[in-house]
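One protein chain omitted, others in place.
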Amino acid sequence: MNTGETGSSVSPIDAEARLQLRLLGLVKIVYLLKTVWAVIAALLIGAIFILLAGGNPLEGYSALFRGAFADYWGIGDTLVRMSPLLLAGLAVIIPLRAGLFNIGAEGQIYIGALFATIAALYLPDFLPGFLRIVLCIAVGALGGALWAAIPGLLKAYRGTNEIITSLLLSYVAINMIGAVLHTWLIEPGAPYPYSREVPEEVILPTFMPRTQAHVGIMIAWVTALLVAIMFWRTTLGQSIQIVGHNKHAAAYAGLNVKRLTVLSFALGGAMGGLAGVFEVLGLKYRLFDHFSPGYGMQGIIVAFLAALNPIGAILAAIFLAGLQVGAGSMQRATGIDTTMVAALQGLVVLCVAMGLAFKFHPDRWRRRIAAWRRDR
Amino acid sequence: MTNAPDRLALEGIVKRFGAFRANDDVNLKIADQSIHAILGENGAGKSTLMNVIYGLYTPDAGRILSRGKEVTIGDPREAMALGIGMVHQHFKQVNTMSVVENVVLGLPGRQILDLDEDRRRIETMAAELGSEIDPDQLMSTLPIGTQQRVEILKMLYREADLLILDEPTSVLTPNEIESFFKLLSRLRESGRTILLITHKLDEVMDLSDRVTVMRQGRVEAELETSATTPKELARVMVGRDVVFDVPHTPPKVGAPVLELDRISAVDDRGVSALDELSLSVREGEILGIVGIDGNGQRELAETVAGLRNLTSGKITVSGRDAEGYDPAERKHKLGVGYVPEDRQKVGLDLDSDVSLNMVLRGFRERPFAIRGWMDYARIRSHAEDLAKRYDVRMQGVSQIARDLSGGNQQKIILAREIEDNPRVLVVSQPTKGLDVGAIEFVQRTLLSQRDRGDAILYISSELEELLLVADRLAVIFKGRIVGELPASEATSEKLGLLMTGKEVA
Partner (left out) sequence: MLHHLKVAALAAVTAIGTLAVTPAFAEAPRVAVALPGMITDRAFNENVYNGLVMAEEQFGADTAYTENVSQATQVEVMSDYARRGYDIVVGAGGEYTDAAERVAASFPETTVIVLNGAPTEGVTTINYNNPEFGYLVGLVAGHVSETGVAAALSAQEFAAFTNVVDGFRKGFQTANPEGEVLVAYTNDWADIAKAKEASFNLISQDVDVILPYLDAGWVGVAQAAEERGIHTVGILHESDTNLVSARLDFARALAWAVEKYQDGTLEPQDYVIHLTSVDQLGDFSDAVPEDVRARALEAVEKIKSGALSFDTE
């Protein structure tokens, strides 16, 4: 209302006003942490469910936590799960910063995996292993980027709704991988549609002995960091955000809105592609039909929990991965059903979404604080 | 003065936000069946006061009396019950619903809707107000002026007899304003009381019975309109003398800088908007573009600024063909500054902070970025410097542009567009929605740029303003320039004829 003028007002600030201002600051912090409260609320509601299902919530949660974070193998599994979640989250975050919804990270993951698998299987043997790995990663990221560029191009030059195109292209991608596997890449005699195993030289090394924790996880972290730096420090990141805020102002600023639309989508797609690459080179060593259990969609949850912050996405991905891995060990240790955790994940999303409805209204809180001080 | 109790009286209203007093001991008496204006610059506390009256804010101190009885107004519903209705600057309506549905929406105590009865009532009420409204028309298909009438109708339908109108004319075209004024008089005659919030002096003078002038949260004066002058009101409002006649020295005109040679362009719907339009603006002069809105003004500005493609013709700046330069290149390589008509939608990224907006059109260039890396320290210090010089009032340069007042937003744009000494400056409706102080600032700034040798293309629908500032006037009609004349020879009559496409002898 009058924010523009507060700086110039010269009314005296007494101690009481200062105290009230400080209280207001506290309330603001409470509001800023609303994602945390939402998660806690979800866990509490989940506890009731566990009780109703005849389990012991304390036991369950502690098994969940231990399984995910307090155990060598659990940490390994959590990290392995985190990698595709984080990258899928970034695949959603980058275009969304430009105001574009990439619902099709799932498809980009599959295409990235396909490209990387083909590269891994057909790159000549005489190339050094390290170079082949780098090429596989690059080719996979490129595949995801190209796939994502399709909805980007359609949006920029034809005005087609990117939510629909990116989502539908996912199904195209998934079925395409199925078709390619059945007709060409399938390992002869395989009991399930999967490709031959990629050569040993291109398999990503693990960094936690005897776990599956591959270096792709670290690359994912570095990637998130780079994305954060892009938005924080580079003209490209700034341009993408201006497009996201206001396309007219972006055009006025001399930005090529169409190109940035395609570019941000392609960058997002590259992230999805990377997720696919690492699933093949780091985890499965083959291209499996239906290998992703919906990481692309879960990327939306990651982006949402992280409030579009790439660094926040690391935390969100670790949290979700831990929840999923811990769920498994909770079930195996205590018999509490894993569907409970699927429900829990839904509850977290629901609570965070509800949390978004609680906006910090400085004015309302000023009034409340003032009234409370008066009463005392 | 009269024996009847005032329709509404405020006594000693105080509204604090933290340490800041938005309303400080405000006293106000609104006589029954009158038009009472509240005049003040942006940020003077007018809106806060209205929100207090409408129950959106609870005052920290003071009393409210409705027809002599003390009341507390906790929320808009209670205000409504006291017969107080408010029409906001931005209408609160559902565009995809019809007029009657919008009017009825939210009426309490209705389980079954029989809209036939409502339709009839709306039609008769509209007729009483001297306007015709089809109750079944979709809101989105109505012109703004009619939408506003529906808003007023909505309040009358709820039996409000005190209407608070917040900057009602800011969304209207000149023609609409005229009939709107008639509507207000009619409302007063039919026994309603009107509280008009505005920062436009002429509205106060033309319409109101009494006027309360606010500044920095306090009431500076309460006057009988007939006993005051615009000059006095302006002085009270701004707190100092306002010079209406901006010093206008004769221009020192040089060679043509901006030349448009038979340019044509289409509007957003693909309909021809500029039709082989030609004009030239010379160094050190302000060319005012006069015309009824929608005759190609917007497209003219956008083609020069590089936001819209030409379908034919040629634009040259200092002899260089502007074709192929994007808006940022036109600014930095050709020296074309542009103050767009819609400052919130085009001129600023409202979600970014002040410092970025200060370099919005050049943040990718040195010295603000080097090889793709932003230098935020430099951007900040640059913004702080500009903010100081252009008197942008804010908490700091990292404040989000959305939170600034309209005047301060416009100052950011002006500062940015003027700062690298453009050769050509295209300004479009630069004073729209600004208060007197800010208008004066804008006009002075433009004149001083002219004196430094800029060629200025000044597009405005405010004729008075153009007559005051421009050196030469060109009248635009259906995408063509239909007449050019020196400002000194221009009269409203002459221009008025040209604006409607009539030949002038």
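A few points about this structure:
Note that the chains are named A and B in the order they appear, and that numbering of residues resets to 1 at the start of each chain.
The rule we apply is simple: contacts are C-beta pairs under 8 Å (C-beta built on N, C-alpha and C of every residue); 3 or more make two chains touch, one makes a residue touch a chain.
Values in this document were obtained by computation on a predicted structure and should not be read as measured data.
Taking every chain of the complex into account, the absent chain touches A.
Set against the missing chain, the residues A:132, A:155, A:286 or A:366 yield one that touches it, A:286. Interface note for the absent chain: among A:42, A:80 or A:173, the touching residue is A:80. When the whole complex is considered, the residue among A:193, A:216, A:237 or A:355 that touches the unshown chain is A:193. Seen from chain A, the chain kept out of the figure touches residues 73, 77, 80-81, 84, 174-175, 178, 182, 189-194, 197, 210, 212, 279, 283-286, 288-293, 295, 325, 328-329, 331-332, 338-339.
As a working rule, only the chains that are shown with their structure count from here on.
If each chain is reduced to the centroid of its CA atoms, chain A and chain B end up 43 Å from each other. Interface residues of chain A facing chain B in the complex, by the touch rule stated above, are 1-9, 11-14, 17-18, 20-21, 24, 233-236, 238-239, 241-242, 245-246, 248-256, 362-363, 366-367, 370. Of all residues in chain B, those touching chain A in their complex are 16-22, 42-43, 45, 47-48, 57-58, 60, 216, 305-307, 326-329, 331, 338, 340, 342, 345-352, 356, 360-361, 363-364, 369, 372-374, 376, 393-396, 399, 403-405, 408.
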